[in-house]
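All protein chains of the complex are present and in place, except for one that has been dropped.
The block that comes next holds chain A.
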Amino acid sequence: MKSKEMVCIVCPLGCKLEIEAIDEAEGKYKIEGYKCPRGEEYGINEFTNPTRVLTSTVKIKGAHLKRLPVKTNGVISKYLIKECMEEINAVEVEAPVKMGDVIIANILDTGVDITASRSM
């Protein structure tokens, strides 16, 4: 049966969680080690669909710096980070750019955009 041990990162306590899938189709999990409801929720999300905000940079021309910081404007699956980085690395933009400008729309069909983290 699928199971996992992890450290909860919701707060500095760092509870050691143990999660086991009882019936994934039914969404039933056995989770131990958490001390609060937020920890329980984190553990199950991290077990079933871990997500992250990805931040990186893209090349920029015509600005005072050579790199523009960017981020996903929502969370993406942890397992898509590598592929996302390949898309991000293929992009080159030209100044001026405004904070919040979409640099790559709907990256890898996730519904999430890559946006500029600053104006330049």
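One rule holds in what follows: a contact is a pair of C-beta atoms (placed from the backbone, for glycine too) under 8 Å apart; a residue touches a chain by one contact, two chains touch by 3 or more; residues count from 1.
FYI, contacts and distances are computed from a predicted model.
For the chain of the complex excluded from view, the name given in UniProt is "Thioredoxin reductase" [choices: "ABC transporter", "Thioredoxin reductase", "ABC-2 type transport system ATP-binding protein" or "Urease accessory protein UreD"].
Contacts to the hidden chain, counted on chain A, fall at residues 6-7, 9, 12-14, 52-53, 55-57, 59, 64-67, 69, 71, 78, 81, 85, 99, 117-119.
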